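What follows is chain A.
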Amino acid sequence: MDWGFWLPQIMLFSSLIPALVIFLLRDEQFWLRTSLNLGGSAVKLVLAGIMAWGVLAEGRTYEASLPFLHNQELVLRVEPLSLMLVGLSSVLWFITTIYAIGYLENSPNRTRFFGFFSLCVTATIGIAMAGNLITFLIFYEMLSVVTYPLVVHRGTPAALAAGRTYLLYTLGGGVLLLLGVIWLQVLAGPVSFESGGAIDFLVDDHRTELIVIFGLLIAGLGVKAAIVPLHRWLPEAMIAPAPVSALLHAVAVVKAGAYGIVRVVYDVYGLELSDQLNVLLPLALFASFTIIYGSVRALGEFDLKRRLAYSTVSQVSYIALGTALIGPAATVGATVHLIHQGIMKITLFFCAGVFAEARNIHDIREMSGVGRSMPLTMSAFTLGAFGMIGVPPLAGFVSKWYLGLGSLESNAPWVIVILVASSVMNAAYFLPIVYKGWFGEPHEEIEVVEAERFQVAEAPWSLLGPALATAGISLLAGLLAAWAYSPLSLAEIVANQRMISP
Partner candidate 1 sequence: MMLYLWLLVLATPLTVAFMIPFGGAIRRRAIDLMPFAAIPALIMALPREQTAIEVADWLLLGSSFGVDQTSQIFLLLTATLWTVAGFYARYYHADDVEIHRFAFFFLLTMTGNLGLIVAMDIVTFYASFALMTFSAYGLVVHTRSAKALRAGKVYIVMAVIGEGFLLTGMFMAAYSAGSTQAEFIREGILDSQRSNLIIGCLLAGFGIKAGAIPLHVWLPLAHPVAPTAASAVLSGAMIKAGLLGWITFLPIGEAALPGWGTLLVVISLIAAFSGVLIGLTQDDPKTLLAYSSISQMGFIATVVAVGLAEPRAWGVAAIGCALYALHHGLIKGALFLGVGVAHETGNDRNRQRLVLIGLTVVAIALAGAPLTTGAMAKTALKEGVYIGPEGWSVWLDWLLPVAAIGTTVLMGRFIWLIWRHELGHVEHGQYRGMMIPWIILVGLAFPIVWLAPVWFQLDVSPAVAFEPGNLWTSTWPVLIGGAILGVIWWQIARTPREITPIRIPAGDVLIPLEWALARIRPPEPDEVVPRPPDPVAALSASWYGLFAESQQGSRTSRLAGWFVRWDVAGLLFLTIGMVLILFMLWR
Partner candidate 2 sequence: MSEFLIYGLAAAALFAICLHGIITRTHILRKILALNMMGSAVFLLLITIAERNQVDGVADPVPHAMVLTGIVVAVSATAFALALARRYHAQTGHTELHDEDGST
């Protein structure tokens, strides 16, 4: 049995099959559904581990190509860059599944929720493993569709309106992407992802077209990556249940967009060609503007999830920004932020969900003193927040560090101003929350149990555990960044591949 061929497919099916089976279940079949979910995600986790081992330790590449159109194949490939998103999705899916099981206990339509939830992960894994442009496109569009039921899960008029906006945005983005892909394929034939890109030969005859195509691709991906001015769906989509927001922000949707940008710049066009076409500076400018704009908007939001959403808008553009800078450090920064932003932001959303669920807190102004009765949740939140600000030794710092070095490397020192300004603004919108949580006077009467101890009333472990786990991971990812198997090391491998290739 050729594992290289089968593993990527099993990887997909490990969430696709549970999804399909779950659709056939009834809401009450809790145990069956839960074991399917957890079983699927455990299998995925194990497979991700096996492939990580293969890729990192043995230098293998797993690849499966399946016939699709006459001259077009669907390619699933696992190499270091795809491994980043594969690993992130596998780990976070596992954790989020636990969280979601706890979160949605006794709420209606769980079958639908978990079915689409698993589909969403399938699509993300597909995006991660996509080995050529059309495979990427297919899973990218699939993701748009399967997340829609999750966004509108609550079924309130507001949720439905948000869902419509979301759908219009993502489908519109998909249209642009589709056009870009087709145009590029018409010029270049089937485009597969290769380090350094493989379409340089077009530059002499089709320069303008390549620039326009780049614009189309980035605009299409920019919708999901929430690059201003295409970001408006993201805060609206916050109406979704917490696990959805968590996964959408951390792994699935925005990451799909950002990952796509990374792929397009590095593996479709290649840095050299992108530079030659002068398309990177506009991308960097858009990303920078997004970083600042997102932060400014976040300052003005008092709904916790909306503030987090604008924070995501800002943070995800770090990836695009790093991609737009030329140089190994920038590449490291961009790709490692794929992972770091994911784990940190999911922590924050988990916590926001816990606050909403356990204390019915949705507004920042209601958070006063919540740390006293929920110290663990608040701790996780604090770690996430500090990570976002970029305080070492948390993961966010590592990303920022490499982006900062990268900006100098590519002779764009102004980017440092963006990074620092963003850090300061992150602090400005996160620290007040942390302050309120820990030091604010609690609204509710908290029982003083003993002389020095308050009544702790944490959320159930199924909610708390995931938040703590991801908080711990985001601490470790920063603290042990130099370790050979850390996300950073993986990002360095990715960057090396992209740099050495001609």
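Selection rule: all candidates are chains of the complex that A comes from, given by their letters.
The working rule: contacts are C-beta pairs under 8 Å (C-beta built on N, C-alpha and C of every residue); 3 or more make two chains touch, one makes a residue touch a chain; residues count from 1.
Everything numeric in this text was worked out from a predicted model, so none of it was measured.
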Chain A: touching candidate in this complex (1 or 2): 1
Residue numbers on chain A that touch candidate 1, as the complex places them: 161, 164-165, 167-169, 172, 232-233, 236, 300-303, 375-376, 379, 386, 390-393, 397-398, 400-401, 404-405, 407-409, 413, 416-417, 419-421, 423-424, 427-428, 431, 435, 438-439, 448, 451-453, 456, 478-484, 488
